[in-house]
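Removed: one protein chain of the complex. Kept in place: all other protein chains.
Labels for the chains are A, B and C, by order of writing; each one numbers its residues from 1.
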Amino acid sequence: MDPITQLTEIFSHFPGIGPRQAKRFVFYLLGQNDSANKKIADLIVELKKDINSCTRCMRFFSDGQKSSLCNICSDESRDKTKLLIIAKDVDLDNIERSRSYEGLYFVLGGLVPILDKNPEERIRQFELKREVERNTDLKEIIIALSATVEGDHTAEYIRESFKTITEPRGIKVSVLGRGLSTGTELEYSDIDTIKNALKHRE
Amino acid sequence: MDPITQLTEIFSHFPGIGPRQAKRFVFYLLGQNDSANKKIADLIVELKKDINSCTRCMRFFSDGQKSSLCNICSDESRDKTKLLIIAKDVDLDNIERSRSYEGLYFVLGGLVPILDKNPEERIRQFELKREVERNTDLKEIIIALSATVEGDHTAEYIRESFKTITEPRGIKVSVLGRGLSTGTELEYSDIDTIKNALKHRE
Amino acid sequence: MDPITQLTEIFSHFPGIGPRQAKRFVFYLLGQNDSANKKIADLIVELKKDINSCTRCMRFFSDGQKSSLCNICSDESRDKTKLLIIAKDVDLDNIERSRSYEGLYFVLGGLVPILDKNPEERIRQFELKREVERNTDLKEIIIALSATVEGDHTAEYIRESFKTITEPRGIKVSVLGRGLSTGTELEYSDIDTIKNALKHRE
Partner (left out) sequence: MDPITQLTEIFSHFPGIGPRQAKRFVFYLLGQNDSANKKIADLIVELKKDINSCTRCMRFFSDGQKSSLCNICSDESRDKTKLLIIAKDVDLDNIERSRSYEGLYFVLGGLVPILDKNPEERIRQFELKREVERNTDLKEIIIALSATVEGDHTAEYIRESFKTITEPRGIKVSVLGRGLSTGTELEYSDIDTIKNALKHRE
């Protein structure tokens, strides 16, 4: 296989990219000068060397040193009584930008599909258990997943799996509130959303 | 103007309809038999004769009689301590279908655009005042408008305008809760929605 | 059934309209004054009285008189050697606006779905036959249908059905040319379109 075809094949596995756009990426690179492409290649090779996975929250981070804890997990001022569970690294940015959460995080690494036989392989269940057991200050676990069938199923799965730990220690387990998202028109809202919007009126 | 052009013109003022679809409506009617079209015309002419506007909630209804109150306003079992304000008649169906509200309604008849000079002409402010004054059992006004700039502005306008009535009587004024709508993915949520979803976690 | 429900039901059969938009139409009419609604009703009832179906091309028209021929069929300056077949009345406007056709028209009244058992009931085949036989000047039939599977199938069906008339009289039967539509990008064009665009290069 020639390099154009090989690289097209590889790019077409990037998230959200089909073969046509993959090919456009290759022609884009062909149109760049050598040093620009060398830069990209170097960054890709170095990426994981410079990136650590936080041993507590499991998220990827880079601080130029070989730290085992990310800037949030090592920040003594964060509220250690709260642990917010997100599916993916990128979700964390969104929560931090809202400036409405001061606690710790845990990156689950995925969601559990309905009827999945081995849910514990889909998510970082072992690492989450370790973190919950380690943090003796913990008072609340906030499951912050998408408001989808899979998100709800995963939340329910975590709630059940950790019951034997959370109940004896009196740790509250909550999920994100439902209601009208910004921009939602009442006329086109589904019944569940309206029910929750009424319940959470303020 | 010939009747095709006249009717096209009229249909193109129907909500959400452009000139092309308006013309398709006319050709659709041309393809119908005379008695079907007579039926439509009769219903349109009779529509407002058979429809009353409820003297309390202002919504349109039809009960075959000349009642002044709609079936909800005349239903003694509804919770008279709550009044839910909606913008349009159609919104009411959505709330009722959610089976999570047992109080009374008021149809505002519109929203107040930002910077509007005469907000009291955009909405049924006078009729709302009359209804709030009439209902001495009232304990809560729930403003159930779309989660848009205009909806928020209208809610704020109502809250301010009725302060002199609600505060002395201790009537609570609430708005629908914000949070993740069904189907929303965390990654694509705006900051306000996340903030509210965190605040309303449960 | 109350008039709101009845009229919603009727509007939901208008082309492209679902139950929700149908209901918005009813509330729109409820918000209009009586004379406006009377006007619509009158126009709907009168519509077919003032509209004739041209006995040649079958299209609907209105000239305030009880003419049997539309303005195109009765226009002696039109080119009688050409007959252009369209599926629907609205298509005619589009062709006329292009100012690139001077011949006669015939409105087929529909398309023939693939595998349909009774194609002759879907389209005005009998009336088309009558018109082709009447017009002894005819030299070309142009089948101007959508570039869809159903459009192509209908074109093929007409071509076959009329072979016994067109071949002996030497009448040419053509279909609209294929190629790049305005706005089409080459990169996203299908193979058939490219093949035709190359064939019709100019």
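Here, contacts are C-beta pairs under 8 Å (C-beta built on N, C-alpha and C of every residue); 3 or more make two chains touch, one makes a residue touch a chain.
What you see is a predicted model, and the numbers here were worked out from it, not measured in a lab.
Q: Which listed residue (A:23, A:124, A:153 or A:195) would be found touching the missing chain in the intact complex?
A: Reading the full complex, the residue touching the unseen chain is A:23.
Q: Taking the full complex into account, find the residue in C:26, C:142 or C:158 that is in contact with the omitted chain.
A: The single option touching the absent chain is C:142.
Q: Decide which residue listed in C:32, C:55 or C:193 touches the omitted chain of the complex.
A: Here the residue in touch with the unshown chain is C:193.
Q: Which positions on chain C touch the chain that was left off?
A: 86-88, 90-91, 94-95, 97-101, 142, 144-148, 151, 174-187, 189-202
Q: For chain A, which residues lie in contact with the unshown chain of the complex?
A: 2-4, 6-7, 10, 14-16, 20-21, 23-30, 34, 37-48, 50-51, 60, 62-64, 88-90
Here, only the chains that are shown with their structure count from here on.
Q: Taking each chain's centre as its mean C-alpha position, how far apart are chain B and chain C in Å?
A: 39
Q: For chain B, jot down the residues that touch at least 2 other chains.
A: Where chain B meets two or more other chains at a single residue, that happens at 88, 90.
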